[in-house]
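Note that one protein chain of the assembly has been removed; the remaining protein chains are unaltered in position.
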Amino acid sequence: MHIRHLVTALSAVTVVILAGCGAPASETPEAAAPSTLTVWYMTGSLPDDVAASLKKDFEGSHPGVTVEYQVQQWDGIGEKLTTALAGDQPPDVLEIGNTQVAQYAAAGGLTDLSDAVGTFENSDSWLPGLAEPGKWEGKTYGVPFYAGTRTVIYRTDLFEQAGVAVPTTWDELLALGEPLRAAFGAGNPQFMPLYLPGQQWYTLASLVWDEGGELAVPAGEGWKGALATPQGQAGIARYQQLYSALSTAPADTDEATPQQYEILSQSGAAMMIGLPWELASAVEAAPELDGKLGVFALPSKTAGKLAPPFVGGSDLAVPLGSDAPDLAKEFIGLVAGTDTQTALAEAGAIPNSSALAGVAADNEVLQTGIEAAAVGRATPVDPTWASVETAPNPLKDMLTQVLQGVPVQQAAAAADDLITERMSS
Amino acid sequence: MLLGWPVVRDVAISFQRLGLAELVQRRTVWIGLENYREVLADPFFWTVVLRTVVFTLVNVALTMVLGLAVALLLAAVSRAVQIALSVALVLAWAVPPISATVIFQWLFDTQFGIVNQALTGLGLDFADHSWFATGISTFGVITALVVWQAIPLVALSLFASTTAVGPEQYEAAAMDGAGPWRRFTAVTWPAIRPMVLVLTFLSVIWDFKVFTQVYGIRQGGPNRETVTMALYAYQQGIGSREFGTAAAISVIMMLMLTAGLAWYARLMVRSAEDEQ
Partner (left out) sequence: MIRRRGSRTLVNLVGVAVALVMAFPVYWMAATALKPSGDILSSTPHVLPWPVTFEHFQTAVTRPFFVDYLRNSLVVVLAAVVLSILTAALAALAVARLRWRGRRAYLLLIILAQTAPLEALLIPAFLVLRDAGLLNRLPALVLTYFMVTLPFTVWTLRGFVAAIPVELEEAAMTDGCTRLGAFRRVVFPLLAPGLVATSVFAFITAWNEFMFALVIMQEQDKLTLPVWLATFRTAFGTDWGGTMAASTLFTLPVLVFFLLVQRRLVSGMSAGAVKG
C-alpha cells in the first residue's frame, strides 16, 4: 500500500471516528427544536436570581419551551457576535452594547422589531440613549435593556474629615483639590483628590457635549471627526483642567488598569468617575466603606445643570437566523417590561424607561444615575462608529498626548483624521 | 491537502469583498485586486512593514545571541548551577504566552509594578514611570517579553548540540594552543551551526508574525506606534469587519516571509531531496 494513500485514509478515518464519538447523543443541539429559546447576555448583566425568575415565568406561561442562557465574556465579544450571526445556529435573543447595534443591523444580521415595539411596556418613555442607537434607517432592531451612567463616586468620610461639601458647579468641583490634598496628601504622597486616568474617554465625551460639541458629525455620505472644532477643543481643555486640578493618575491608562475602585477603597483617592457596580465592588473590596460612599453627577459648566453623561448600556435584539423569533420577541417584552426592570433597578441597574424613574426613590446612588441618564447621550448612531472604539481607540490616544503636552489643536486634528478614516469604511 | 485548506480559502477571500454584511448574508463578491490596492496605497502600511522587519531582526538577533550565551554558560557552570539554570529556563518556557503577557503588564505596571518599585528603591526616579508612554519604550517591554520566552528553546537546544562535542576535541584544540575564542570558532561553532540555522529560521517566522504578546501588551498603542503586521491585519481587517482586507494583508505577509526565507527554504527542500 502506498504510504501517501495511507496517510490520507488514516486521517480521514480518525476524523470520522472523532466526529462520531465526540458528540454524545445527550448533547445534540437544542436550537434545532423551536421549543428552546437560547438567550445570550453579557456577564453581570442579569443577576442570577432575576435570570432564574425570568426563566421560570417564561417557561410557566409557555409550556414546552425551555429557556437556555449563555453568559458571554467581554474578551473577543466582537468576533463572537459576528460569527454567531453568520453561523448556522444563532441564538434567539442577544444582548448587544447600545453603540454596537447599528453595525449588526446594517449588515442584515438582526430582525426588524418595529412591529413589536408598540406591544412593549413603556416603549414611549424609553431612554433615548438606548432607544436611538437601537434604530437603523428608521426601523427598530434593538430594544433597551438597561443603562449604565457614570457619576462621581466619592468617599463621604474623607469629604467630612476635610470639611468639604458636594460640589454643585464645575468650579466648586475643581476647588476641591486644595482642601482634600491638605487633609490627606501629607499622610499619603500618592493621594489624589480624584482618580481620573488619562484615557477615560467617556468623561471626555461628556465634557465635549457639555460644550455643545460632538465626537463626530455627518459629512456628505459619511462622518467626520469633530474634536478639532472650537467646542470639541473646549471639551478637551476641560478634561485637561479636571486632570491637572485633581488627578495624578497615569496619563496613558484607562479606568480598567488598575480597576479604579481598588484605588478608592484603599484611600488612594477621594473620588472616581464610575458606574454603580464599581461602587459596589469598592465596598466588597473594603467592607468598612459600607455607607461611606456617595455619588453626585458631574456638574455642567452652566450652574445648576449636569454635564450630559455618556449613556452606556445594552439593547436586546433578535438575530435574523433565529428559529423562534416570536418567542424571542415575547421574551424581550418580559425583560424590557416594568417587573423585570424594577428587579434590575433593585439590583443597581438604571431601568430602560424614564417612566420607571421612581422605582429607586430610596436609593440615592441609583436615583442620581437615573437623573443623569435622563439628560445623557450616546455616541454617533452609525454602523461605522463601532470601529472607532476598536483598540487602539483614537480618543484615548489623543487624551494621553494632550496630557503629555501635545497642543490640543494638533492632537484633536490627528484624532479627527483617524475617526474620519475609520467611519468611512 | 487538508493542511493547506484554510490557507487556500484565505487567498480566495483576499480577492473578495467580505464585510459583516457579506459574511452574514453568505454572499460572495469578487472584487479582484481591490483589497491589495487599498492596502498598498495606505502609507501607514509601509510604516508597519518597515517596523515589523526591524522588530523581527532585533528580536531574532537578541534571541540568538543571548540564547547562545546562555547555552555556553550552561556548559561552563557546575552541575548544581546547571540544574538550577535549566529549571529556570524551563519555567520561562512553559508559561503560555497569554499568561506571560499578563505577567509582563503587571511587572511593568505604572503605579504598582515591581520594576518601577525596584528601580525607585535603587535610588532612581522611576516612581509612576510609564513604560508605555512611547512606542520605543513599549517595544522594549514587548521585546523583553518575546526574547525572555524564546531564550530557553535556543539555549537548551544549543547546549544539547554542544554536548555532542567530546571533551577530547577541546583538549586537542587546547594542545594546539587555541584560546577560548579559537576553541569556539574551531570546535563549538561547526557542531552547533546546523542547529543555529534551524532556530534562526523558526525565530524569524515566529517573531515576524507574533501577535499575542504585541496585542496583549498595548493593542498596538500608544498611538498605533507598536502596530506590527499581524496587528495591522487584525485591526484593519477583523476589528473593522473587513475580512477581505485582512486576508490580503495576510497573503502579503506570507509572500514577504516566503521571499525572505526563500533562499533558506530552498536549501532545506534541497537537503530534503538529497537525503534520498
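Order of writing sets the labels: A and B. Residues in every chain begin at 1.
By definition in this document, contacts are C-beta pairs under 8 Å (C-beta built on N, C-alpha and C of every residue); 3 or more make two chains touch, one makes a residue touch a chain.
Bear in mind that the values here come from a model prediction, so they are computed numbers and not experimental data.
Chemist: Tell me which of B:Val39, B:Ile142, B:Val187 or B:Ala233 is the one touching the absent chain.
Modeler: In the complete complex, the chain left out is touched by residue B:Ala233.
Chemist: Write down which of B:Leu40, B:Leu57 or B:Val198 is the residue touching the left-out chain.
Modeler: B:Val198
Chemist: For chain A, which residues lie in contact with the unshown chain of the complex?
Modeler: Where chain A meets the chain not shown: residues 1, 3-4, 6-7, 10-11, 14-15, 18-19, 22-23, 29, 43, 70-76, 79-80, 83-84, 86-89, 91, 190, 255-260, 262-263, 266, 275, 277-278, 285.
Chemist: Could I get the residues of chain B that touch the absent chain, sorted low to high?
Modeler: These residues of chain B touch the chain that is not shown: 2-7, 9-10, 13, 18, 23, 70, 73-74, 76-78, 81-82, 84-100, 102-104, 106-107, 111-112, 114, 117-118, 121, 148, 151-153, 156-157, 159-161, 163-164, 194-195, 197-199, 205, 208-209, 211-212, 229-230, 233-234, 237-238, 243, 246-247, 249-250, 253-254, 257-258, 261, 265, 268-269, 271-273, 275-276.
Keep this in mind: only the chains that are shown with their structure count from here on.
Chemist: Can you work out the whole-Å distance between the CA centroids of chain A and chain B?
Modeler: The answer is 36 Å.
Chemist: Which part of chain A faces chain B closely enough to touch in the complex?
Modeler: 11, 78-79, 82, 85-86, 103-104, 106-109, 190, 248, 250-253, 257-258, 320, 387, 390-392, 396-397, 400-401, 404, 422, 425
Chemist: Can you check the complex and tell me which residues of chain B touch chain A?
Modeler: It is residues 2, 19-21, 23-26, 105, 109-112, 128, 130, 132-133, 218-224, 227, 235, 238-242 of chain B that touch chain A.
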